[in-house]
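Missing here is one protein chain; the remaining ones are kept as they sit in the complex.
Chain nomenclature is as follows: A and B, assigned in order of appearance, with residue numbering initiated at 1 for each chain independently.
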Amino acid sequence: MNLDLLRPEICLAVTAVVVIAVDLLCRHKWLVTVVSIAGLLASAGLALSLSGGASQSIGNGLFALDAYAIYFKFLFLGITLLAILASVDYVNRLPKLNGEFHALVLTAALGAMLTAAAQDIISIFLSIELTAISLYALVAMLKNSKSSESAVKYILLGAVNSAILLFGLALVFGFSGATSLHGIWQAVHSIRPENIAENAGFLLGSALTLSGLAFKIAAVPFHMWAPDVYEGSPTPITLFLSTVSKLAGFSILARFVIMTMSFQSDALSNTFGITLAVISAASMTAGNLLAIKQHSIKRLLAYSSIAQSGYMLMLIATAPINSSPSTDGYGYSLLCYMIAFALAELAVFTVIIIASKHADHDTTDDYAGLAKRSPLLACAMTLGLLSLMGMPPLVGFLGKFCVFIEVAQHGLVWLVIIAVVNSVISAYYYLKIIRTIWMEAPASTDNIKSSIAPKLVLLVSCFGLLLFCVLPMLLIKYFEWLGLHY
Amino acid sequence: MTHILSVIIFLPLVAAIALAFLPRLPAKAIKYSATAIALAVLAMSLHLFANFDRSLSGMQFEVINPWIPALSANYHLGVDGISLPLVVLTALLGLVSMLISWKIETRIREFFIWLLVLESSILGVFCSLNLLLFFIFWEIEVIPVYFLISIWGSGSKRNSAMKYVLFTLAGSALMLAGIVCTYYVTGSLEMYVLEPGNGMGSIAMVPVMSSVPIFFMFLAGFAVKLPVVPLHSWQPDTYSDAPIAVNILLSGALAKMGAYGIIRICISLFPQSSQRYAPIMLTLAVIGIIYGGILALRQTHLKRLIAYSSMSHMGFVLLGIFALGQTSMVGASLQMVSHGLITALLFITAGIVIEKTDKPAIASMGGLARQMPATATFFVLAGLGALGLPATSGFAAEFTTLLGSFSSTVVDSAQWFTAVALLGVLLSAVYILWTIQRVFYGPALSGFDNVRDAGKLERFYCGLLVIIIFVIGICPTILTSVIQNSVTGIVSWMGG
Partner (left out) sequence: MHISSITPEFIWAILWLPLAAFAVIAPLIRPFPGKAEPASFISIAAVGVSFVLSCWLLISVWNADGHQILVNGLNWLSITNGPVFNFGLLLDPLSAIMLVVVTSVSLMVQIYSRAYMHSDASYRRYFAFISLFTASMLGLIMSANLLSTFIFWELVGLSSYLLIGFWFHRPSAVAAAKKAFLITRIGDIGFLAALLLLYSRTNTLDILTLNSSAVTAVLSGSVLTLAALGLFLGAVGKSGQFPLHIWLPDAMEGPTPVSALIHAATMVAAGVFLVGRMYPLFEAAPHALTVVGIIGAFTAVFAGTMGLVMKDIKRVLAYSTISQLGLMFLGLSVGGVWVGIFYLFNHAFFKALLFLGAGSINHATGTFDMREMGGLRKKLPWTCACFTLAALSLAGIWPLAGFFSKEGVLAAVWDKQPVLFAFAIVTTFLTAFYIFRVVFMVFAGKYRGEQHLHESSKSMLLPMLILAVPALASGWLNANGGFEGLFEGHATHGFLEGIVGLLAHPLAWISLATAGLGILLAYVMYIKVWIKPDRLKGGLHPVYAILTRKYWMDDLYENLIARSLLYRGAFQIAQWFDHVVIDGATNGVAAITKAAAKHTSRTQNGALQLYALVAVMGALIIALVVILV
């Protein structure tokens, strides 16, 4: 049980504990932030030392340490670091919860990293629950009626879904006889097409696991919780929910689909592929349609992130069709799209964190004339929204373009058409926000003050958005350095 | 000198970014620097025009370096006989629109930033030879136009800007699907490589997915821009609500992107499908000519009238392109340049009239020739160009197009379409003369006595455009010598 392979995760856990201690002992609240940032950086350093090696399993098969897991480790650490930096002012406004906020964010990040690396049914469920529980507490942070109502919704629906997930995993284990994904893969591969009937239990199990994971990424049939929770919870947590928790869900969903759905008979894998494609098309269309009528900016962004998860799901729908066991089958497009999505969400939500005065409900009109009040925020928001829309000079377009090419490569051209039409519908409501920012008279005249850290986050994300489209070679070199091959 | 194309495209973009970050620039400095940049771009494009080798039919001044090798998308620029005149036209119209915008007072810096970004994106479209690069420049153009119309426009500027953006995005979404399918079918995004002539195996040959749907995806994307009849409802609103400087670039350069796209992608990459579906497109072209003419006659708002007349003239371009004949294609490219100049002059003079009398409706105008003789003369000259009077570029272009499409051997039914298109020539005479009579001639109305005529600067660039229109009209070989060889390349696959 070579624990030293789990160095980054252990370091993060230790930091979480130290943060709580620091919060108790000393009066300077900024020290807490410094410690958590130091912990994150240390964990990143440790993860750096692990990367590059051959892919191996930790704890006899519980967790995998391959390039795919390391990519996600760096992704989650990076997002958490930027999220904490972005919420420095926000957290100062509620001093007593400073320590808890940082600790829970770190544990959620830890859970996400473990989810990405999980390779065994048990470790999958454990890490998902770790992330979920720390997020339940974070959502309820604000203690006002709206925040607690959304927290209760999130907890109850989360519980329902954990039950579905657990039931599914149990069935999968029952019929395949193995708990590790590789074992399941061998079992699945040996099923001959004609005796599918008696393995119906296995199919039911994988379908239910799919539904459980779909809840995590807020795909359509399970997206109902997203708008209320995103609106109710404090903005940094909404940022965290829509990036780290969603991408963690995607990482494990991708791994699960690759491992358990590559049947010999392509009839079966086609049905899974088509169901995933239908779910993705549904979430794209529903997400975009619902976003049109929204006035509250956080609900609108919730729907837009549902639509974005639809786009990402498109690629996972192609996974069952090619049956190579390794997760490298995705190539760079999904991973590149995730980076683009994360950067865009960071930019947009940081602007909301800085600009929003009243905690829970702010409509798009509150952002009227933002350009006159602070050009930096307006530019960052516009760049973020344009990247979400898929406008060319930004990395969002490159991500979308690569995803479309991958999906077309697998013959799902009808899905590409739907996605393309959806991006036009999404253009409508993104442009409505951009219009309110740039063209209306400023809603209020007090200028927006914010410390250096959030501005730094804005600069980093805008720079990332613009740079990667002009020089995509950097991204590709980064993937190659990680060990992923195309 | 090899990287001159990159410099031409990115100079305005860099200038725009510089303008954005320089603090506290006085209005005059912004205006002069933006005009200087536009002038430099024009000078460089004229330099290109001068040393363009008229005998070659392939690409010149080419630049290729890898950009995203994974997708075989490399940064490939090049100019040939069809795109070079359009580059020069865009540079010229860019300079003219800068000069016009000296009258803008509100948020001057942003206006010039967006104008420079718009100009560089249009130049990018005309020079890029890689489908991905082409699409990126094609999409960049949407945002500046949206901002320019919705902030500095007039009338119901907000929703005509939104209408324009959604229409263009819908068109380009279809185009994106087309590009993706082309990549999927042939595995390469290089326009020049994909052309059947270069042995890369034309798209039509690959059985995996028939090339007809891809052809129509691209065609729909370009048809929105052109605008072809059923997809034109954005044009009158956008043209009547946009500020004059944007109007010129919209009608002068952006409409040509659609036509250029059709020639460069639909015709060159899909010769068989374009030949098979030419009659349908010819019908749309002729409908566009007649329909545009009829509706122009019915308009009461001066700029909407010019918008519909521009649609009718672009119908001629489509007629010339899809007649797939050597002369008709040369005529179509000539018509693109001449229509750009003439409509720009029409819009400038209409803008001066509306600005000085601040009444866009034609009914409220009359007898302005006495108060505004210079503007009246320029409008009449532009109008004569629009109705295709000999000695103006309008006639040279229209005659070559009609001649080419009438005698085109490739599409046998082209003769009947050209015969009907002749009615369009008559219609354009009707609505142009009707407008001149209502706006400029007739008894001088007392309300306009204190109306000032066009200023010195306005006379300068109106005169410049008039001179160019007449030079091309009197001796069209300046342009046709450039265009003809690259058209032979394209038409040869058609057996034209």
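Some notes on this structure:
The rule is simple: contacts are C-beta pairs under 8 Å (C-beta built on N, C-alpha and C of every residue); 3 or more make two chains touch, one makes a residue touch a chain.
Just so you know, these numbers come straight off a predicted model, no measurement behind them.
The chain omitted from view is touched by exactly one of A:V32, A:L247, A:A277 or A:L290, namely A:L290.
Touch with the chain omitted from the figure is made, among B:A70, B:A444 or B:L464, by B:A444.
Touching the missing chain, out of A:S43, A:T115 or A:S211, is residue A:S211.
Looking at chain B, the residues touching the absent chain are 163, 166-167, 230, 232-234, 291, 294-295, 297-298, 326-327, 330, 367, 369-370, 373, 384, 389-391, 395-396, 399-400, 402-404, 406-407, 415, 418-419, 422-423, 425-426, 429-430, 433-434, 437, 440-444, 475-477, 480, 484-485, 488.
Mapped onto chain A, contacts with the missing chain fall at residues 152-153, 156-157, 160-161, 164, 200, 203-204, 206-208, 210-212, 214-215, 220-222, 224-225, 227-228, 271-272, 275, 279, 286, 289-294, 425, 428.
Simple rule for what comes next: only the chains that are shown with their structure count from here on.
Centres computed as Cα averages put chain A at a distance of 43 Å from chain B. Taken together, the chain B residues at the contact with chain A in this complex read 67-68, 70-71, 132, 135-140, 142-143, 146-147, 150-151, 158, 162, 165-166, 169-170, 173-174, 176-177, 180-181, 183-184, 209. Across the interface of their complex, chain B is touched by residues 332, 386, 391-393, 397-398, 401-402, 404-405, 408-409, 413, 416-417, 420-421, 423-424, 427-428, 431, 435, 438-439, 472-473, 476, 486 of chain A.
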